[in-house]
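Now for chain A:
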Amino acid sequence: MKRTIIIDPVTRLEGHGKIEIILNEDGDVNNVYLQIPELRGFEKFCEGRPVEELPGIVTKICGVCSGCHHMASGKAVDAVFGVEPTPTAKKIRELFHMAHFVHSHIAHFYALGAPDFVVGPMAPAGERNILGVIKKVGVEIGTEVLKQRRLAQEIQDLIGGHQTHVIMNIPGGVRKGLKEEERKDIEEKAKGFVEFARFTLKIFEDVVLGNKGYVDIILNGPYKLNLYSMGLVDENNKVNFYDGKVRVVDQEGKEHCKYAPPDYLNYVEERVEPWTYLKFPYLKKVGWKGFVDGKDSGVYHANPLGRLNASDGMATPLAQVEYEKFYSVLGGKPVHHTLAMHWARLVELLYSAERCLELAQDSDITGKELRTKLNGIVGEGVGIVEAQRGTLTHHYWTDKKGMVTRVNLIVGTTNNHAAIHMSVKKAAQALIKKGENASEGILNMVEMAFRAYDPCFSCATHSLPGHMPLIVNFRDAKGNLLRSLKRDG
Partner candidate 1 sequence: MENKPKLKVAAYWGAACGGCSVSMLDVHEKLFDILALADFVFWPIILDTKYHDVEEMPDEHIDVTLFNGAVRNSENEEMAKLLRKKSKILVAYGSCAHMGGIPGLANFFSKEEIFKRVYLENESTFNPDGTVPQPVCEVPEGKLEIPVFYNDVLTLNQVVDVDYYLPGCPPQTERFLEVFMAIATGAELPPKGSVVGARDKSQCDECERKRTDNKLVKKFYRPWEIYDDGESCFLEQGVICMGPSTRSGCGVRCIKGNAPCRGCYGPPPDVIDPGAKMMSAIATMIDAKESDDIKKIIEDIVDPTGTFYRFSLPAAILRKKSIYEEKY
Partner candidate 2 sequence: MEDKRIGVYICWCGTNIALMVDVEKVTREMAKIPDVVISRDYKYMCSDPGQDLIIKDIKENNLTRIVVASCSPRMHELTFRKALKKAGLNPYYFEMANIREQDSWVHTDRHEATKKAEALILAAINRVRYHEALDSRKVEIDPATLIIGGGITGITAALEIAGSGEKVYLIEQSDKLGGLAAGLDLTFPYLYSAVQMLRTLVRKVNTDPDIKIFLNSQVEEIKGYIGNFEAQISSAEGKETKLKFGNIIVATGLKTFDPSGMENYGYGKFPDVITSTEFEKMLQDGLIQKKNGTEPENIAIIHCVGSRNKNYHEYCSRICCSTALKFANQVRSQLPKANIFELYADMRAFGKGCEEFYASTSRKNIKFLMFDQENELPRVMESEKSDRCDMLIELNEKLSGKAVLVPADLIILMVGLEARQDVKHVAHATGLSICGNQFYIEKHPKLDPVATTTYGVFIAGACQAPKDIPESVSQAKAAAARILSTIARGSVEVEATTSCVNEEICCGCQTCIRICPYSAISFLEDKKVSFVNEILCKGCGTCGSGCPTGAIKCKHFTDVQIFSEIEGLLNMSYSMEEIKEA
């Protein structure tokens, strides 16, 4: 007698989606579909708007990383006007961006990632959440987590004018400067971040690296994909979140390409599947070979792990140390273990904190030159920044009055759509055997493959976050649905 398993919703995802795992008659995984059931159509309805309004509109693509969209948009708009922001404006923007990373990475690790490790993948569902983590690590730490996240947001609020949907960017610069006392305040907070980032890495080492079982899962679990890695780098090929060129390295870590934002169309292409609203980007020069990894498949990933792989190191001292440790422990560059993402994210957390401090101590930051004078409208512009969940590309076209005629967006999680799809399939194939053992813990381990990406489908689908039914359907060879199984049923 065959059974049907239904698991819903896959929670603790800042995104909206649905994964169908289809088993064959024997109950082994036949295929997996990651379906994104949402679309809002920003690419269309931004048309006809004055381009300077876009930074205020596209933040609404995603309330989780709206700051990144604001930055990418701000840069694209600058390009449309053919200007660079003033040095002060540029630094203020990056400072905001760093605070944004600090808050988001803290949130992901403790609220979304850590539960799997700190509480444990096999722990009862009711405890596998931030509250469970707090119970485990102690309320004072839990309070500290929330506090640090708050401080990071206060900085965003202070600079961005909003803690969520920022309004700071104006063509050629920013609307508001920083006062000395504000700078001091940020500096103090940034010092705290550095300490907290190191403390968090310590927890990771103790709880995760200190636990053979977990390390084994990371290294030998079914969480390995041989993909191209993408990330934004500075002139020294060091990781940079705000500015630089996009670099892609292959499975061996050799540079596949390195391009300036305006050239992205020569390197990235997207595929449409009829069963999901979200597109699948891939490397144009390699081409789409389906949902497979390896050198011949254009599938790449752009995320903390991808960024570390794509770079030659971190631009700040403490983070550089962690960067080196990361690769030595995980057996050299590049790393293809999906779950290593959590560690990579913490390395980035430390970098963001350090960079935040650097900028807060930069004398330019309180400068008075906030806006570059505009002269004329170029009519097209591309802006690229790193979002927490991947490389973020905004491309605008306007008429000569600066009214938007076309918009193209390739956002963080979209880059990883195919990769997530494959990771989940791989995990499912390895973990679900004969369908009989589809226990809650096992299925949570399937989700872990997914969760590692911190996928934000509100971005990816330019749509809402939402519940994520993970359906495990038993079908016969002809594909007729036999039965499904509820994880918690």
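Candidate entries met the following condition: all candidates are chains of the complex that A comes from, given by their letters.
Rule of thumb we're sticking to: a residue touches a chain if its C-beta (ideal position, glycine included) is under 8 Å from a C-beta of that chain, and two chains touch if they have at least 3 such contacts; residues count from 1.
Everything quoted here is computed from the prediction, not taken from an experiment.
Chemist: In the complex, what candidate makes contact with chain A, out of 1 or 2?
Modeler: 1
Chemist: What residues on chain A touch candidate 1, complex-wise?
Modeler: 6, 8-9, 11-16, 18, 20, 22, 30-31, 33, 35-41, 43-50, 52-53, 56-57, 59-64, 66, 81, 107, 111, 125-126, 128-131, 143, 146-147, 149-150, 153, 160-165, 167-168, 170-172, 175-176, 264-265, 268-277, 279, 281, 288, 371, 374, 395, 401-403, 406, 408, 410, 456, 458, 463-469, 473, 475, 479-481, 486, 488
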